[in-house]
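A single protein chain has been removed from this complex, and every other one stays in its place.
For clarity, chains are labelled A and B in written order, and residue numbers in each chain start from 1.
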Amino acid sequence: MGEASGSIYDSLRKKGVSRRDFMKFCSLMAATLALPVGGAAKIAEALEKAPKPTLVWLEFQDCCGNTESFLRANDPTVAQIVLDLLSVDYHETIMAPAGKQAEKSLYDVVKNQKGKYLVVVEGAIPLKDGGVYCTVGGRAAIDIAKEVCGNAMATIAMGACAWDGGIPGAAPNPTGAVGVKDAVKDITLINLPGCPANVVNLTGTIVHLLTFGSLPLTDSMGRPLFAYGHRIHDDCERRAHYDAGRFVQIWGDEGHKKGWCLYQMGCKGPETFKNCPAQRWNQGTSWPVEAGHGCIGCAAPHFWDTMTPFYKRIEQVPGFGVEATADKFGAGLAAATAAGLIVHRIARASKKKSSEEEEK
Amino acid sequence: MATERKKTYVWEIPVRLTHWVNFFSIIFLSVTGLYIGGPFIHPTSSQSYTMGWMRFIHLLAGYTFLMMVIIRVYWAFAGNRYANWRVFLPLTRRQRHDLGDATRYYLFLSKKPPYAAGHTMCAGAAYFVLFLLFLFQIFSGFALFSYNSPGFFHTLLGGWLTAFMNIQAIRFWHHMVMYFIWVIALIHVYLAVWLDSVEGNGLMGSIFGGYKFITGKEWE
Partner (left out) sequence: MPKIAIDPITRIEGHLRIEAQVDAGQVKDAWASGTMFRGIELILKNRDPRDAWAFAQRI
């Protein structure tokens, strides 16, 4: 880790990566980014010339899940090397120095490479009580974020927590946790929601930046369209079962063994936009639905509050207990109305009868 | 007792058409909607396309329902005075007075039935609430569908709602409002049958044929 020198391609060749493997990596990135024909060549050309950018990785109220995702960029090997060669100058989970020496690495980048470095933020930023619920080196997260992100070329908010507060931001949000977009204003920011976010999307975003000099196209929530433009439901390999009406009813039943749709087990695929079915996890090994568990909607806004209960399609009626589904409540309401009308009818009949008797 | 009866054309064709098409649409929407929310038919063959058909019928019925709402809104300005938008809101003092009278009668607090050639004010107000529920179902339904088919048209029809409510909340209320509509429909049928026998002016027949045989007790 040090000053940028030579292009990424030069460094790759020095590390013994063949031209063939390099081109394979460029093709993979072009596919991930959904680039048209010629995309791989464009990426190759850019990486041959691009100098190693510096990246600093900030961790706030996190569980380290996005770092774990980052560390799974194992295969193809070239992706891992590219990420190494990004000159990751600061990352608390993997860097050698600690304490003041570690902080020096961070603030040297901020000072000497102002406007030229990338920041990845993982974890939420607490705002309550002066930001005391997360400090690094004695400094509150909000202050670190403002300084480091404020002087960066671009900030990548990786994971649900850095996007919208994630799990610490879930009700009742005891620490006032928010994501980068709500904590730091006036910065170039791109969001990669997910719990955790998929490293393939991080690599794709950085490669896009290196190739085209700009961040990828995003939707209205600042999420790159190449990764968050499709619904899980529309790319799911079990979609045919959904359309056919073949649903798993109980864990382990015949349908579950046959790989039927997990809709009735609470799958939030119809509500969630992410490329999990296409890219999958752990170098394309699998993803939740393929493994037999419904999507929990972890890339959706405030998913801990909006996509729970994970095992129900619709949330429960608030204030009536865990089993009070909308159907039970609605059916109860209709039944109560019918009962009320019957009572009304009987009352009418008895009133009529008593008024007739009065007349006699 | 012989009374002078005046045959009056109250419910024009667009009113009756939209009423009955809505009736059938809501049945189709409810059955298919209940399936979509919680599939209750279990697959019998490998060729089944149950959810596919349910969603298709739901969408068809939804578009039909949307057409009926648009026609009725237009007719609320183009139709006769019984169809006019003013009958749905208690704008005049007389209307507010009628609203109180009708409610008191339904609750056995008065012995004077709310005769009306068109809608009683209670009916008008109830149908206005129902109309708002219909609008919500259309907007929330198309908001849910816009996730399937994004684009300008579906954003206009309901996708915009996702900027104000999260998708799961939209789904929850879309489901609940169906039950609210059932409740109003139940009360509506009950009151129609009751008021028909009380007013004796052909109320029930009028939603089929359009004519009431008013006795003069109605407020014209």
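Heads up, the rule we're going with is that a contact is a pair of C-beta atoms (placed from the backbone, for glycine too) under 8 Å apart; a residue touches a chain by one contact, two chains touch by 3 or more.
Owing to the predicted nature of the structure, the values given are computational and were not obtained by experimental measurement.
Here is the thing to keep in mind: the chain we left out touches A in the whole complex. In the complete complex, the residue from A:117, A:133, A:163 or A:281 that touches the missing chain is A:133. Of the options A:23, A:41, A:95 or A:278, the residue whose C-beta touches the omitted chain is A:95. Seen across the whole complex, the unshown chain contacts chain A at 59-61, 63-65, 92-100, 102-103, 124, 126, 133-138, 167-168, 170-175, 177, 195, 296, 304, 308-312, 316, 322.
We adopt the following convention: only the chains that are shown with their structure count from here on.
For this pair, chain A with chain B, the centres built from the Cα atoms lie 42 Å apart. By the touch criterion given at the top, residues 34, 37-39, 41-43, 46, 48-52, 54, 108, 147-148, 166-169, 171-172, 175-176, 178-180, 182-183, 186-187, 190, 194 of chain B touch chain A in their complex. Listed in rising order, the residues of chain A touching chain B in the complex are 231, 234, 242-247, 263-264, 270-271, 300-302, 306-307, 313-315, 317, 326-327, 329-331, 333-334, 337-338, 341, 344-345, 347-348, 351.
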